[in-house]
Each structure stands twice: as C-alpha cells, then as structure tokens.
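Supplied in structure tokens, the structure appears directly below.
Of the protein chains in this complex, one is absent; all others appear in place.
A and B label the chains in the order they appear, each numbered from 1.
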Amino acid sequence: MASDRRHRVLTIARHEYRAAARSRILVVLLAILVIATAGSVIVAAAEYASRLADYQAYHAAAVAGGVTQIAPSPLAPLSLLRGAFEYIEIIGAVIAITLGYLTVSRERVNRTLPLLMSRPVTSGELAAGSLLGAVGVIVTLVVATMAVAVLSVGLVGHDWINVGQAGKLMLAFGVAVVYMATFYCLGAFTTASTKVATNGLMVALGIWLFVVLVLPQIGDTLDADNQIPGGLFAALGLGHDGEVQILTHFTAYETVRTSIEAASFAKHFERFAFAMTDVKERFRSLSLPDLFFQVRASIVWILIYATALPIALNHSFRNQPSIPQGET
Amino acid sequence: MITTVTSQQLLSLRRQRVFLAALSMFVAMTAAAGVLGWSSHNTIVRVYDEAVKLLAADGQPTPPNPFLLKPELSLLSNMVVYVPLLGALLALLLGHLSLTDDESTGLGRLIFSRRVSRTGYAVGKIAAAAIALSVIVLVAMAVSVVSLMVVNQRIPPISVLGRLGLFYSMSWLYLMLFALVGMAAALLNRRRSLALLSAMGAWLVITFAIPQFTSALRPTSSLNPIADPVGSSQRFFQITALARPISIAEQYKAASGQILSTAAPEPGWQTALRVVPLMVFVGLLVAAVVILVRRHDFSRSGNGE
Partner (left out) sequence: MKGPAIEIVGLGHKYNDILVLHDVDLSIDRGEIFGFLGHNGAGKTTTVNILTTLIRPTLGRALVNGHDVATERRLVTADIGYLPSEVRMYPHMTATENLTFFAELSGVEKAKHAVAETLEYLDCSDLADRRVGSFSTGMRQRIGIAQAIVHRPSVLFLDEPTAGLDPSGIRQLRRTILDLNRDLGMTVFMNTHQLSEVSRVCTTIGVLSRGELIYKDSMEATTRRFPDETSLEDIYVQMEGSPA
C-alpha cells in the first residue's frame, strides 16, 4: 500500500514538473529572474574584480617589501550574490505563486480534476505530489540561478569560492527552495480556496506585495536613524554609544518595529541568506554554529511558515469540490 | 457611444470585489503613509529631547533642531514608494479587468454585433480607467491632506497643496501607464491568468530590473523613497546610464523628490524633462491599445478563463 501511495505521489510530481516546464508564462518569468540575477551578479563581480586586483597588488608589494603583517582581504566573494537573493526574494516568490496557481487552475480549466479524483488518488496524495513536483521545478530554477551566480563570480570577479563558502551557499539556496515552496503553497492554497481561480491568484499576489515589499519597507521606515537623510543620530552629533543609550528609551517602539519586520516571511529569508553569504560584515568572522545562533529567530519563523502553509494547502485540496460547482 | 462604454465600465468596476479590495488596500496604505509620517515626527521629537538631555549631561552644546533638516512634505515620502508598488499593481488590475470581463464572458461578441466602433470602444475603456484612477488619486490626496493637518495641526498652505496636487497629477499619469499595460496585456493574451501575469512581468521589469541596469540599484533599494544610484565608475554603467532618462520608475521617484522637496533641488526644467518620457510612453500605449482593440478577434471571446 505504501509503495502504491509513493508511486501515485511520484506520478503526480512528475506530471506537475512536466506541465510547469511547458507553461509559457513560467518560462518568461524564469527568464526575467535568471537574466536579472545574472545582471546583478555580473555587475557586482566586475566591480569586485578591480578591487581584488588592487588588493592583490598591495599584497604582492607587501610581500616583496618584506612586510610580515599583511592585512587580510576585506573582500567577500559570496556577498556578490546579494542581488541574486534579493531577486529570489521578490521575483522568485512571484514565480512560486504562479506555479501554485497553475497547479490548481490547470485542473479546473482542463476539467481534469474529476478524472483525477475518479482514480484511486486521495486529495492528500494530490497535494503532496503537486508540492513535490513544484519543489523539483524550484530546485531546477535555484540550481540554475546558483550556477549562473557562482560562474559569474569566478569568471568576472576572478575569485572562485572555496569549499566552506560553497557549503554556506548551499544552505542559503536550500532555504531559498523552502522560501519559494512556501509561496507555492500560498498560491495553490488561495487559488483552491476561491471559486474564480484568477481571484485566488490576485489574493496571493496581494499577500506577496504586503509580505515581501510593504512590511519590510515599513520596518525600515520606522527605524529611528532613518528619519532624516544622512541619519538622525549623525545629524544630532551622536556616535554609536549615544545612539545605543538613547535607544534604551525606545524599547517599546523598537519592539513594535521589529515585530512588523518579523511578520514578514521574506525578511527572515533575507536575514538568513545574507548571514550565510557574508553580506553583513559583522557576520563574516563567525563560525557556522555562531551564524545559526545569530539568525535562530529567522530559522524558527521560516520553519513555522514552511510547516503551516503545506498544511493549509492539504486542507484546501481536501475541501476543493471535485466537480465544477452548479452541475447537477 | 463612448460615454455608454465608459459608464458601463465604471459601473462594472464598482461591482468588482477584487478591485474594491485592492482599492481599499491602496487607500489604507495612503493613510498608513500618514501614520508613518506622524510616527516619524514623534520619533524625531523624542530622540531630540533625549539627545538634548544626554548632550547637556556631557556638557556639550545643544544640537540644531533636526526638523530644520526635514522638509514638510517628507511626511508623505512613503507615497513615493506606494504609488509604484501598490498603486501600479492596482492600476494593472484595473486595466486588466476593463477588458478581460468582456472577453471571458463572451460579451465582446455581443458588443461588436451592434453598431459600435472599435476605436470608440477602446477610447471608452481608456476613459473609464482614467476616471477611475482620478477618483483613486483624489481620495489618496484627500487622505494625505488630512494626515498633514493632523500632524502639523494646521491647514497646509497653498504652496504645499499646490505641490501635493502636482505630485498626485504625476502619480495619476504614472498609474495610467500601468492601466494601459494591463489592457495591452489582456489584448495580447487569450487567457486571463496569462494576461495578468505578463502585465506583472512588465511591472517587475520596469520597477526592479531596469533601475538595476541603468543605475546599479539593487531590487530592495527600489523600496526606499529616496534611492541614490550607486556611484559606479564601470564602463557598463557609463553606457547604461544613457538609458536612465527612460527608466520611468527612477524618473518618477526623482521628480517626486523635487516636487515634495525631499531631494537636493534641481532646476525646474530638469524636473519637467523627467516627466516627458512618461508622457510619451502613455501616449504610445494609448495608441497601442486602440490598435490592438481594432485588430482583436472578439469572435473567440468567451473561451478562456
């Protein structure tokens, strides 16, 4: 029985993958993502190459001059991938929602749901198979993005990432897969829960807009230091200590601000990905366990969202009528 | 005939729940921009008070009041982000709904079996979108004026109202562009979802991808009200920067910065020039929509979701 179930889930997953690969709109969105990502990484890598050359010249001169204490390179090749992650955060989420929408609308438009449900397939198997197929599509996409990004860093930035960095990158891209799979579930969930599939898509895109773009922007805007151009604390002639001291009077305010940011799933993905790819300078010297500790809250939030949405997906598939409503 | 198409379309929009929900979201965010402005005002007051105490305890002189550094209309600087994000998507949806309903219900066939000219139909639809967006923009402006009154505890002077009027007029034009993109996409794609998603693809490219290539702006930098382009000496940007004048998302933000006085001032003609590409694109899209409607095969309407 278990092997039959596995067989059915895999059949649906393969079907999902094939159908997605033949969807014109997905291919267009994927092209936008890959081109934009490649653009951002190549542009950053070109700048990086000249800075790397400067450092190497300094290093060579220092060695030739017999200097024993040479400053380590301040450059972090992984940080060049920042644009790639930002695009996954924004466009990747739209692609995932589209994928979810297509999963449900495909069966409705083609009237194949009754055919599926008149076979020995449960709605749970349908949900699991569809999600698995979508994860396959997302992995393909993320691997393609990763390959383009790493090659750009090596070929244009003249710096190839090492094994340790590759490990951290894999973790970041792994979480990117989870991030996109969660948005996939959102798209499929809202579409399965609405009578008119396009309305479901619009609801999911509305949520995306709020979670990915608006909430992080509000959090940023509320940052006390961002209130005036050039920084409020700098304008008042206060250094870091003064800033910390004054912010002790703003704990409630800061709690509200961070809660708004915490409500954004995208912000957690961003924090994790940036921590793994040396975007934040303060994280660059930390070991992997220390990095995990620093972003533990984000990991927990990602896990919560990534668990809740597949459950919601399963629920919506179970409650979705197998036949078009109104037929007698 | 044009007025019949226009009024019918406006009535239809008023009955569309999805459109009303998107509209409410936009108005709510306009109000939120006001609340954020008020919060910003409060934060500055409190930080300034604390800073004065702290610096006095250290025996240092009182710093200048930061309000002098903060222009009055910066209270609404978030609107400069919400218009290209929420507003543009709302406009896309409006343009999309304007045509897809007639298409998917098969009404197109009924309409053109009567004495209706295609150009008149297209103009009627565009006029309906223009009127709907005017109403939306006027509501947003009213909310902004109320926010300014609440925060500053006075009626805004005429000069401020004039600037607000100018900002929202330009925003209307910006939104029209996306309504027309929504319409064009609906005419180019038979399936509703494909039409909506390809219009969104265009929005993603205009809002995020083009500014990256013309100004090396990372996608999340596009979310900041005032985003200075990253200075880059690369030849790549020296070439792509030539296309910056037609990167309308950037030009919209830059012109808004001038109108709301939240950016370093520049000559008025320079700001006016920033709006010209936007006007040209809107003109071109109006022509494109009219031509597409004239060529569209409405005999196949009613077949796609």
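Criterion: a contact is a pair of C-beta atoms (placed from the backbone, for glycine too) under 8 Å apart; a residue touches a chain by one contact, two chains touch by 3 or more.
Predicted, not measured: the structure shown is a model, and the values here were computed from it.
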Partners of the unshown chain among those that are drawn: A
Sole residue of A:A71, A:A234, A:A308 or A:I323 that reaches the chain not shown, by the stated touch rule: A:I323
Sole contact to the chain not displayed, among A:T68, A:S118 or A:N162: A:S118
Residue of A:T11, A:S73, A:T258 or A:Q294 in touch with the missing chain, whole complex considered: A:T11
Positions on chain A contacted by the hidden chain, ascending: 4, 7-8, 11-12, 15, 18-19, 22-23, 106, 109-112, 114-122, 321-323, 327-328
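Methods note: only the chains that are shown with their structure count from here on.
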Gap in Å, rounded to a whole number, between the CA centres of chain B and chain A: 26
Chain B to chain A touching residues, read off their complex: 17-18, 21-22, 25, 29, 32, 36, 39-40, 43-44, 46-48, 50-51, 54-55, 60, 63-64, 66, 69-70, 78, 81-82, 85-86, 89, 93, 191-194, 196-198, 200-201, 204-205, 208-209, 212-213, 216, 218-220, 223-226, 232, 234, 236-237, 305
List of chain A residues in touch with chain B within their complex: 24-25, 28-29, 32, 35-36, 39-40, 43, 46-47, 82-83, 86-87, 89-91, 94, 98, 101-102, 105, 108-109, 197-199, 201-203, 205-206, 209, 213-214, 216-218, 220-222, 224, 227-230, 232-233, 235-238, 242, 245-246, 249-250, 253, 270
